[in-house]
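Remarks on the structure that follows.
Heads up, one of the protein chains got dropped from this complex, but the rest are sitting where they should.
Going in written order, the chains are labelled A and B, and every chain counts its residues from 1.
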Amino acid sequence: MNTLTSINELTQDLQPRKFGLRGQLWTTLLVLIVLNGLVSYYFQLRDGLSVTAMSNYVSWGIYISNFVFFVAISLVGSLISAILKLSNAKWSIPLTRIAEIIAVANIMFAGLIIIVDMGRPDRILNLFIYGRIQSPIVWDVLVVSTYLAISILLLYIPLLPDLALLRDKMKDIPKWQHQLYKILSLGWTGSEAQYKILHKSVNGLAIVIIPVALGIHTVTSWLFASTLRGGWNSTNFGPYFVAGAFVVGAAGVISLMYIARRYYKLERYLTDDIFDKMGKLLVMLSLVYTYFTINEYLTPAFKMMEGERSLIQDLFVGGFAPMFWGVQIFGVLIPVLVMLFKKGRKPLPLFIVANMVIVGAWFKRYLIVIPTLFHPYLPAIKQNGVPSAIHYFPTWNEWSITIASLAGSMLVITILFRYLPFISMWEIAEEQHLEPDPINPMVEKSKNL
Amino acid sequence: MESDKFSRKSFLKLGAVAAGAVAALNSIPFVLNAQEGPMCGGETVTLLSSDGKLVHVDKKSLKLSSMSKAEETNALKIRARKGIEGRKWVAVIDLARCKHALACQKSCNKNHYIPGDRQWLNVYEMQDSKETAPYWMPKTCFHCDRPPCVAVCPVDATFKREDGIVLIDNERCIGCRFCMAACPYSTRVFNWGEPEYHKELEGVVYDPEQGLPRKKGTVEKCDFCPEMLREGKLPHCAEACPNGVYFFGDLNEDTVTNGSETFRFSQLIKDRAGYRYMEEVGTEPNVYYLPAVNRLVPFDETDKHLDDKTEETHHH
Partner (left out) sequence: MRTMKTFITKLMLVAVSALVAGNIACAQEKIAPKLRLSYIKHMDGAQEIKARAYSKKGKEFEPCMGVTIGFYKDADEEQLYKKQEVDHMGETTVLLSDADANAFKDSTGQYHFYAKIEKNIKYKSAEADLAVMNATISAEFKQENDSTKVLKATLMVYDAATKKMIPGASMPLKCGVKRALCLLPVGKDLNNTNELGQIELSFPNDIPGDKDGNLIVVVKLDEDDNYGTVQYEKSVKWGVPLLHSDNPLASRSLIGSRNNAPWFMVVVISSILIAIWGYLCYIVSGLYKISKLGHSGT
């Protein structure tokens, strides 16, 4: 990292900036996609889930696989801001907030997409009025809301000094924005007592979030593993889901930090070295994930028990084979091979393989949820085929709502990037031992995006 | 035509009447003669008391007329959760007799107003392996003693009753479909869209024991026809089956009947080597099968004439 000389330089680099044309177009595009999804959801509310391709056999579709994807990617918050932080990996400091923003945006949409999947969203309060603690869904509701709360706190508390900085130094901003920073900064003065509470809280939350994060994805895996169905009836599912979640989360951070570095010109903060380290981390996570994947398929495929056999054949050589092998090759194998080389861990190639990992991970969730429903015990399946009654390909309505939810989470990330410093200013200042420079007020950088 | 529908509707209401009567008058445990239901406007209801005496009961004392719709719904829901006292319902399906006539399915569909995109009762063509004998397997809900669907329900919308029946309260179900995923027998079906309109069901008070009128966005399934069992009658499938495949009865009484033949349940299972489907999943079904040995008629795949409808699950 090139040496920074003052806090002012730091804040000038990292303060929120107005969007340029590209940023505005991007935001508009996301808003349009979300609106399109809302229209589709209106049709779904009016006509019921019959607007989807789901049926009595394939009773869960891409809403659920998308939910699993959201839960998975949100797990990165705990990886970066807890595990790396507690293991004292200083290089990850600039990534902490990016990770938390991803976590908050995605866990929010995990909650929303599960409501979209409900046949009677108007009865959502029944979960609280009649909730049965025996049901894994209730556990999931509890753990998702807990994780959301912790993620918000882990995003918000370390923001306080930065918000105070923006409150004090950003003058060229609309009054409401200033007011927002003022309220949100809670009268932060940077006193020793305040810092003490802050450090204590963040360290405590970093510990608490680890079991909750493991919990959120393990419980989500139990929604499947607690049923009596081939492919889901697995004891490996909890760790398998967690391993897969870390992979897609790390890829998400890489993708987002590349975009931030490129468009905000933050080469000084998001250095090649960080990309290199994230690349190595992603390789390691992918290999762990591969280990679990092999565990998940090898022994059932070796035994070919009734109930698993037709599913495994469908995945390996049947109708789902192209997607299954596509995910393994383009979502895991090629990215790992690329990242094994130092040149492959340079920002641009890393960005490309990270996106391959993310897309692969989305389709992997599809492969977890849908093929199993193609292979129920009844109707009994002859010659390992799929009965004609069982079919599923998402309708336009499902696609547009699902894509809207993905766009929605990106929109939340975009908005948070627009109004919050997405790299923690005070933590970098602390690490670089920069002294506050109260005399010169900050000048807004003239160059917009 | 008009009058047909009118009476069918009044039949649906009968359950409500009986519920009120039972709630109000415990000393008269069954309603024998309830023709003077809500539509006749008579002042009294004639009941036969348990000691065989005729009783003329003032309707007002039964609170039939004074019950509001909400109170009626509530009474029906309480009754539906409790179940039929002292009973433990069980079914035995004789595979040796089934020749895929599908009268069971037809009657079930008609009496439960089941739309074309789903079946509560399926008759599957089974063959465990290439060399083993093929057979028809009628499948109702198994009303398991360890029902995985009930275990996963987040809101207590599907529940196990004292008499063994697993029912659904469609006014509580949130439509998460976890129970459908949890059932290893693909028994449960869903109201994907707005339910079909039936003139007969207009104004009928919702009763979980009949699952009618249907509710959009909720799960439904075979319910063992508790409204029939309450009257001491066989469920519709058993009543309709021309080959006597379906036996129903109370396990506490160790007796099952298909309407024309009656057996001691334990003896029948012992003599005919009865079994439960997929015992290994540990759900402990209350439906037993008698293996397809010494078939009544040989298995003939061409009997599958109506099967497109059986397997039809596509919806609009």
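What we mean here is this: a contact is a pair of C-beta atoms (placed from the backbone, for glycine too) under 8 Å apart; a residue touches a chain by one contact, two chains touch by 3 or more.
Note that the structure is predicted; figures quoted are calculated from it, not measured.
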| item | value |
| --- | --- |
| Touched by the hidden chain, restricted to displayed chains | A, B |
| Which residue of B:192, B:248 or B:289 touches the chain not shown here | B:248 |
| Candidates B:97, B:118 or B:161 - the one touching the absent chain | B:161 |
| Sole contact to the chain not displayed, among A:208, A:266, A:284 or A:359 | A:208 |
| Subunit A residues touching the omitted chain (full complex) | 130-134, 139, 142, 146, 149-150, 153, 157, 160, 185-189, 191, 193-194, 197-198, 200-201, 204-205, 208, 212 |
| Absent chain, residues of subunit B that touch it | 1-4, 6-8, 10-11, 14, 32-33, 35, 39-40, 46, 48, 51-54, 86-87, 145-147, 150-151, 156, 159-162, 229, 232-234, 248-250, 252-255, 257, 259, 262, 264 |
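One rule holds for everything that comes next: only the chains that are shown with their structure count from here on.
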| item | value |
| --- | --- |
| Computed distance of Cα centres, subunit B from subunit A, in Å | 46 |
| Subunit B - residues contacting subunit A, complex | 117-118, 122, 124-128, 139, 148, 151-157, 172-178, 180-182, 184-186, 188-194, 215-219, 278, 281, 283, 311-316 |
| Complex contact set, residues of subunit A against subunit B | 47-50, 52, 54-57, 59-60, 117-121, 123-124, 126-127, 129-132, 134-138, 141, 223-224, 226-229, 373, 376-380, 382, 387-391 |
